[in-house]
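One chain of protein is taken out of this complex; the other chains stay put.
Right after this comes chain A.
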Amino acid sequence: MDLSNIGPALPGLIDGMILTLELLFFAVIGGVALGTLLALARMSSNPVLSRLAGFYVNYFRSIPLLLVITWFYFMVPFIIGWITGRPTPIGAFTSCLIAFMMFEAAYYCEIVRAGIQSISKGQANAAYALGMNYSQAMRLIILPQAFRKMMPLLLMQSIILFQDTSLVYAVGMMDFLNTARSKGDIVGQPHEFLLLAGAVYFLISFSASMLVKRLQKKLAV
């Protein structure tokens, strides 16, 4: 095993990792935001709204992420073309980001819903007794407590998402995995670069999940 070629390839690999982390960062933010809205819709007393949100969640949870990524890669430029009237190239990054956000929202929704449902009813009643309306009670009383409770699960799901970003390989994006593969092919050492990629993914997800476990103990009431 010859690792001498990894040094010169480092700048490229770091660029790949930055792309992976960028994708992760925006997908987590967008996914949690959309997931929270979905969770609120799912628990709403309006049957149409809660059915729609329920269907959304079931739908995205029953198809493979890889299918969603490929779908969106082909579809998003088309749809933007329909809206703006002419074909608009938007690039793999945007279409992958939209795919991840919408896909992960279904998973985050279930976590947020469980988090909200774990808050005791008395909290909501106390908020109403103080004269707050629904949105104030949610924003100021329920959600802050719920997010604190579900933080470990949200982070665990984000670690899974970190690993899943490697699937953008399917549409040729130069994320960390794809960079490692192409660098390895160029210098004729695909095995070394593949193992390096595996080791880096392992170190990041393993240490992140250890940190989450610690946090979980700290946050436990």
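Note that contacts are C-beta pairs under 8 Å (C-beta built on N, C-alpha and C of every residue); 3 or more make two chains touch, one makes a residue touch a chain; residues count from 1.
The criterion applied here is as follows: contacts and distances are computed from a predicted model.
Asker: Using the UniProt record as the reference, specify the protein name of the hidden chain from among "Amino acid ABC transporter permease", "Nitrile hydratase subunit beta", "NADH-quinone oxidoreductase subunit H" or "Ni/Fe hydrogenase".
Answerer: Answer from the record: the omitted chain is "Amino acid ABC transporter permease".
Asker: Could you tell me which of A:M75, A:A126 or A:L140 touches the chain that is not displayed?
Answerer: Only one listed residue reaches the unshown chain, and that is A:M75.
Asker: Looking at the full complex, which residue from A:L21, A:L52 or A:L195 touches the chain that isn't shown here?
Answerer: Of all options in A:L21, A:L52 or A:L195, contact with the hidden chain holds for A:L195.
Asker: Please identify which residue in A:L66, A:M102, A:I119 or A:V212 touches the non-displayed chain.
Answerer: Hidden-chain contact among the options goes to A:L66.
Asker: What is the set of chain A residues that contact the non-displayed chain in the whole complex?
Answerer: 58-59, 61-67, 70-71, 74-75, 78, 82, 163-164, 166-167, 169-170, 177, 181, 190-191, 194-195, 197-198, 201-202, 205-206, 209
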